[in-house]
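All protein chains but one are shown in place.
By written order: A and B. Residues from 1 in each chain.
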Amino acid sequence: MKKDETFMPKILAFLCNWCSYAGADLAGTSRSQYPSSILPIRVMCSSRVDPLLILRAFLNGADGVLVAGCHPGDCHYQEGNYYTRRRFMMLKKVIEGCGLESDRLRLSWVSASEGSKYARVATEFTKKIKELGENSAKNEIFL
Amino acid sequence: MIKPAASSEKKGAVLSIKTTIQDSIRNLLKKGMDQGVFDAVLIPMRVPAGDSFSYVLIKDKSLLNNAVALPPIMSVQGAKAVSSVTRLGNGTMKIAAVMRPCEIRATIELTKLDQVHVENMTLISIDCPGVMPILDFIREPEKAIKLFENATKSWDDTIMRPVCQICDKSSMIAGDLHIGTLGTKKDAFFIISNSKKGKDTLEKLDIPLNGNIDSWQIKVKENAEEKQKKRKKTHKDLKTKIGHLDNLLDTFSQCINCHNCMRVCPVCYCRLCYFDSDKVKHPSGEYLRRAKEKGSIRFLPDTTLFHMGRMMHMSLSCVSCGSCEDACPMSIPVAQIFSMVADETQGLFDYVAGRSSGEPLPLKTYKKDELHEVEDAHD
Partner (left out) sequence: MTKALKLTKNTEQGVREFVKFLLEKGNVKGVFTLKKINQKGSVAYSLITTSDELNDAVPFYPLMPTNAGTLLSRFTLNGSTTEPIVAIVKPCELRAFIELIKREQGSLENIYIISSTCGGVYPLKIVAEETIEKNLSQYWDAVKKGEMNENLRPACTGCTEFTPYTADITVDLIGHNNLDKECVLILNTKKGEELAKEMKGEFLERELDKETLKKFYDKRDAAKKKLFNEINTKMKGLDGLIEIFGRCIGCHGCSTVCPICYCKLCEFDSSDSEYKPSTYESELKRRGGLKVPPGTIYYHLGRLAHMGISCVGCGSCEDVCPVDIPLSIIFKKVGESIQQIFEYIPGKNIEEKIPLLTYEEEEFTEIEE
């Protein structure tokens, strides 16, 4: 597939309030460069992210979805991210099992102090999504 | 509110068919969009796999090239599509909806039930030869398309749903406009207006209402009378077949309680059906008590109650579209039975479901002096 240099992906990023949102913020204040493809959505905990939200995002045309939370063991609500991890594994299988590109979905643990990690993940993920190309669901009529 | 024009008042126009009737309809709709008469069109389109048709709300005019005003099947009842778009309000788009007469009638019934809002919609119906059972299409789409094409030319209903074969309302006008394909000269069709909105729409499209639609009315009346005869006989036979409790129970004995019939029915709109609610979920002791009384009960019981209850709930608005029977996995003649009962319940009040949005639902109104025959009937 021809790589479209002008394709700026739309990547929804669900960031947990206590760790990864703060981490993303830190990336900003530290002036770490990362692509403007990321559209952040703050949630209180990564486990708030209902798999249905991710499915909706894809079917509405999001090119990629990133879910970021606290490192396992550090969840502000003690256990949330353990459930996130399991749900994520499950959703990946659903997407894969239906013949869709599960690489468009990524989970990352970013703590409040890991601004540079956030920037790195965002950059890597954007590159990956650019390779995968635009999500055709954007313009689909028969969804 | 759509006030139906009286028969003699119905005004029509005669338009010519340059290529096919489908093309002519498409061009008309395109013209409407070009001129801003419509912002969008709700009309069936063939699905990418080619094995079915779906209603599509079209804003991009070029999609109209693939729209089909009269598809061989009814996958989703048109009124359900209208409800999906307008249940929560009118929106700002002016929409032209092209459907079969029974789908328009169901839409009219849903206006009375607050499930659709059609103030911004122009309802356009078309003479209908019937609809094929959906599996007949899915199994061999190309063959089915040819069969349907031929059946439309000859107005032959043998390949259609059983309820379509006895439908005497297949040219009934209940919406704003109607496309008449019967009784026309070669390469011509009628557009008939049935409401102020319809009349205004045609005016905006520069279509003068000065055509003579007598030949259409004559043909329609002829067809309807023939169908009415057939209908009477079929219902008489059906009543014998399912009459008496044993026969009724046998007919529904295969029912697996999937409730598909209720779910595809355009009139059954309840988000939580009574027959899915807690009211029918009894404690184990209650089931055991009933089982002990009779020696055994089917589990889950009350299958026939579901069907008769549904009849009681919706038969006054049943438009005999037949979607229920298409959806039944056990091939129970649901539509035939419900349609027959609906004739009787609607007949009681001289009511025809969807005939006019001005007619209130029979159970939401009354006359002080009526139906004395049911009072103290055994005095």
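Heads up, the rule we're going with is that a residue touches a chain if its C-beta (ideal position, glycine included) is under 8 Å from a C-beta of that chain, and two chains touch if they have at least 3 such contacts.
Note that the structure is a prediction, hence the values are computed from the model and not measured.
Colleague: From the listed residues A:M8, A:I41 or A:L100, report the one that touches the chain absent from this view.
Modeller: A:L100
Colleague: So one chain is hidden, and I want to know which residue out of B:K18, B:K153, B:K186 or B:K281 touches that hidden chain in the complete assembly.
Modeller: Per the contact definition at the top, the residue touching the missing chain is B:K281.
Colleague: Among B:N150, B:N212 or B:Q254, exactly one should touch the missing chain; which is it?
Modeller: B:Q254
Colleague: Which residues does subunit A use to touch the chain missing from this display?
Modeller: Answer for subunit A: residues 51-52, 55-56, 59, 61, 72-73, 79, 82-83, 85-101, 107-109, 136-143 touch the chain left out.
Colleague: Tell me, which residues in subunit B touch the chain that this view leaves out?
Modeller: Those residues of subunit B that touch the unshown chain are 40, 42, 45, 47-49, 51-52, 54-60, 62-63, 75-76, 80-81, 84-93, 134-135, 138-139, 249-250, 253-254, 256-260, 263-264, 271-272, 276-278, 281-285, 287-288, 291-292, 295-300, 326-331.
As a convention for this text, only the chains that are shown with their structure count from here on.
Colleague: Could you please state the distance in Å, as a whole number, between where the Cα atoms of subunit A are centred and where those of subunit B are centred?
Modeller: Each chain reduced to its C-alpha mean, subunit A and subunit B end up 46 Å apart.
Colleague: Subunit B touches which residues of subunit A in the complex?
Modeller: Subunit A reaches subunit B through residues 141-142.
Colleague: Could you pull out which subunit B residues touch subunit A in their complex?
Modeller: Residues 47-48, 54, 56, 63 of subunit B touch subunit A in their complex.
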